[in-house]
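I'd like to ask some things about the structure below.
Excluded from the complex is one protein chain; the other protein chains are retained at their positions.
Lettered A and B in written order, each chain numbered from 1.
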Amino acid sequence: MTEHLDVRAHHLEETYSKTIFGFWTYLMTDCILFATLFATFLVLHKNTFGGPGAKELFSLPFALTETLILLTSSFTCTLSKLAAFRNDKNKVIAWFAVTFLLGVAFIAMELNEFAHLVHDGNSWQRSGFLTAFFTLVGTHGLHISTGLLWMIILIVPVFRNGLTPVSLKRLTCLRMFWHFLDIVWIFIFTIVYLMGAL
Amino acid sequence: MFGRLNADAFKHDLIENLAGYSILIGLVVVIYLMFHHQRWKWIWKEYITSLDPKKIGVMYLVVAFLSLIKGLVDALMMRVQQMFSVGESFGYLEPDHYQQLFTAHGTTMIFFVGMGIVFALMNFVVPLQIGARDVAFPFLNAVSFYLYAVGAGLVVISLVVGVFSGTGWVCYPPLSGLAYNPGVGVDYWIWSVQIAGIGSLLSGLNFFATIVKMRCSGMTLMKMPIFIWAILGTLILILFAFPILTATIGMLTLDRYLDMHFFTPDFGGNPMMYINLIWAWGHPEVYILVLPGFGVFSEVVATFSQKRLFGYVSMIWALGAITFLSFIVWLHHFFTMGAGANVNAFFGIMTMLIAVPTGVKIFNWLFTMHRGRVLFTTPMLWFLGFVLIFTIGGMTGVMMSMAPIDFQVHNSLFLIAHFHSVIIGGVVFGFFAAFAYWFPKIAGFKLNERLGRYAFWCWMIGFILAFMPLYALGLMGATRRLDHYDAATGWQPLFVVAAVGIAIIFLGIGFQILQVIVSIKHRKQNLDTTGDPWNGRTLEWATPSPPPEYNFAVIPHVHDRDAFWTMKHARVHHKPHYEDIIMPKNSAIPPFIGGFSFLLGFCLIWHIMWLAAFSFVGIIICMIIRLSQKETEHLISAKEVEKHI
Partner (left out) sequence: MNKKIKIIFSVLLLVAVLWVSVLFVDINKLSVLNPKGIIALKEYRLIVISTLMMLVVVIPVFFMTVFFAWKYRSDNTKAKYRPDEDQNHLAEVVWWGVPFVIIAILGVITWKSCIDLDPFRPLQMNNKPLKIQVVALQWKWLFIYPEQKIATVNFFQFPEQTPINFEITADAPMNSFWIPELGGQIYAMPGMSSKLHLIADAEGSFRGSSANISGTGFSGMTFIAKASSEADFNAWVESVQQSSSSLDYNKVVEPSQYDPQAFYLLTDGGLYEQIVMKYMMPTPKKYMGK
């Protein structure tokens, strides 16, 4: 009987190690996907086809606010990790809830920015520059939205069954995902908004 | 309600109808036979819901082989057209149809034959050679297979509903943009390649984790079989290159679906960006296809020269050099786009550098034969054919890496002859060698050698007749993708020779099909009872043929390269200590994800958006169901394992 348990315990350990490694590898491939979009943005960012460019369209304070929201959400995400180490189910859920709300705020601001651009006739159909902008920033936003959905899906079993090894493993992957998106945003903020406005 | 799908989509000319409906009839016949022999339960349990990479490898093989037939038929139809379409005659194919043929031919061969072969090999051989029981993520492995099959399915269904793309397999804008190709053809290409591409990326991830994390004890990197090193190089290429493909096709999709301007010639788009990106993926892709072939030859030459592989360390350096260099050569695919002398020169020199490590590999293989005892089995014949054909391809490759030469042969049949030389030599012959070599392990009995030899000679002679004339044609000014030409060009006789060549290749395929049928018929006489039919050197030969679900009753501990060879010649034998084994259970979810993905692709192509959204939600729900399943594995007790020996 104990032999069964040993094998199972060893198997769980191996699975955890493989999963984290695999998820890291996936994040690196996602990095290359974003790199492709960044490269395209850099090639197209001056192609305004007679329309407005970054200087005219982007508000640095707005982008900075989005950045601070996302950075804070990464911090609260880490706080949930500390709670997980202490096996504190309620705190884990609470900090994830805060992260979730900050994420929603970020998306709301981004959608707001997009809506204004479209309303003013500066949609993705206007020029190569706007096409690249909407796609790069929008792809990041889609990733964030997926992360938010993932949070909801993941928190439900934690709520019902507590912090099991499987859910801890999956929360780790989610945190890695969230931090990765934060890093990508730093690049977006720098290359799209800062470099555009300056 | 049905987007842009209407009755017109089903209207095709005679030949398209023949092709599409014969495939459908074939499918109906297979389904009927399955009912008749009551094999549905068996195939559902043994293959469709299996998470065993050995079974998944067989499924990849089946789809890859069927795709090969389709791709060859496309080629035959093109050769026949070019044989007759001279001067006053315009052949039997409309230009639009012909353009779909070469696009489907290229797409099928690269994505569904080439990648299918690569993943079939990985699934079957990698876990066995590294002494593992499974891959790192068995469920993901099955999903990856279904995404690949869905891609192939979408290409096939375009024969019946709608049309396929006519832009060439790399799908350059502006031709592939909304302005010049608003119809469904390009969208078929987009979704079939995109979905299959995601499958490839996930597989790449899976096998990378497998090799890094699951080698048996004692197997350090420098003790891995050279095939595994070749696969490792392939996986690194997949992980770096496929995300570029995903993003690039994604951008083309946005151009077509949301009227964006990535690659439109006006509104500030840049078509040259597409070309740069697609080849930044495309060049590593061709090395993804050929590196496993190199790995296969390393195993085959050592085994059938009855000698250790020459220059193991040198081979690894060569693999590393090829892998690294393949990332910095992509511009050679468009020297003629006007990048400037210095840029062209840099990429040209990087390209010709790859010839050095590739040549090193060939010398190491030849010196493995040197002072060995060479057995001319079928796999060895494929190797020898490869050396001759691939070397010519490599030579012409170095020629074209010199941009001013490329200015004269770019997009001509000289280029076509070059890449078919390296692909058929490296990838196809490598696959045939692998198939003959590992078939006994998969099926439990050997293939008929005589028919294998006939197949080899047909392919060899057929290839020479089909492609050597193309080098000449290119130098005569013949470009690729032509459905008609003037008599004054003097090209026709060479096209006739090329058509004879492909007929002989078909004869070769006929022998291969016959070989499998005859071998199955005579299997009882050719059983592989020892699990080691070739006196092999690597771990896969230490298992029964076919291996049990868990591969190894006891995970081996290795001390040396050529681990099994060492084990066979060791004097000491330990009493095996059996342990419980945990293996994944079957799962019905991957085929469902496949089904929903197919529906998603089809609906996106035809703009049936409500149904597309439904399919997408279906995929998400499948994922959530899987994530909430608790009992996904089963335990095989040590007693059972011992009994099974």
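Structural remarks
We adopt the following convention: a residue touches a chain if its C-beta (ideal position, glycine included) is under 8 Å from a C-beta of that chain, and two chains touch if they have at least 3 such contacts.
Note that this is a predicted model, so its numbers are computed, not measured.
The chain omitted from view is touched by exactly one of B:Leu388, B:Ala570 or B:Leu627, namely B:Leu388.
Checked against the full complex, the candidates B:Phe2, B:Tyr257 or B:Phe407 give a single residue touching the omitted chain, namely B:Phe407.
Of the options B:Ser67, B:Gln99 or B:Asn551, the residue whose C-beta touches the omitted chain is B:Gln99. Looking at B:Tyr92, B:Phe324 or B:Phe367, the residue that reaches the missing chain in the full complex is B:Phe367.
Touching the chain that is not shown, out of B:Leu18, B:Ile31 or B:Ile349: B:Ile349 (per the contact rule at the top).
Panel shows chain B; residues 95-96, 99, 166-168, 172-175, 180, 265-267, 271-272, 305-314, 334, 336-338, 340-342, 344-345, 348-349, 352-353, 355-356, 359-360, 362-363, 366-376, 384, 387-388, 391-392, 395, 398-399, 401-412, 457, 461, 464-465, 468-469, 472, 474-477, 479-486, 488-491, 493-494, 497, 500 of it touch the chain omitted from the view. Residue-level contact of chain A with the missing chain is found at 49-51, 125-126.
Here, only the chains that are shown with their structure count from here on.
In terms of their C-alpha centroids, the spacing between chain A and chain B amounts to 34 Å. Here chain A touches chain B in the complex through residues 3-4, 7-8, 11, 14, 17-19, 21-22, 25-26, 28-33, 36-37, 39-40, 43-44, 47-49, 124-132, 134-135, 153, 157, 170, going by the rule given at the top.
The residues of chain B lying in touch with chain A in their complex are 136-137, 201, 205-206, 208-209, 212-214, 239-240, 242-244, 246-248, 251, 254-255, 258-262, 264, 266-270, 273, 277, 579-582, 624, 627-628, 633, 635, 638.
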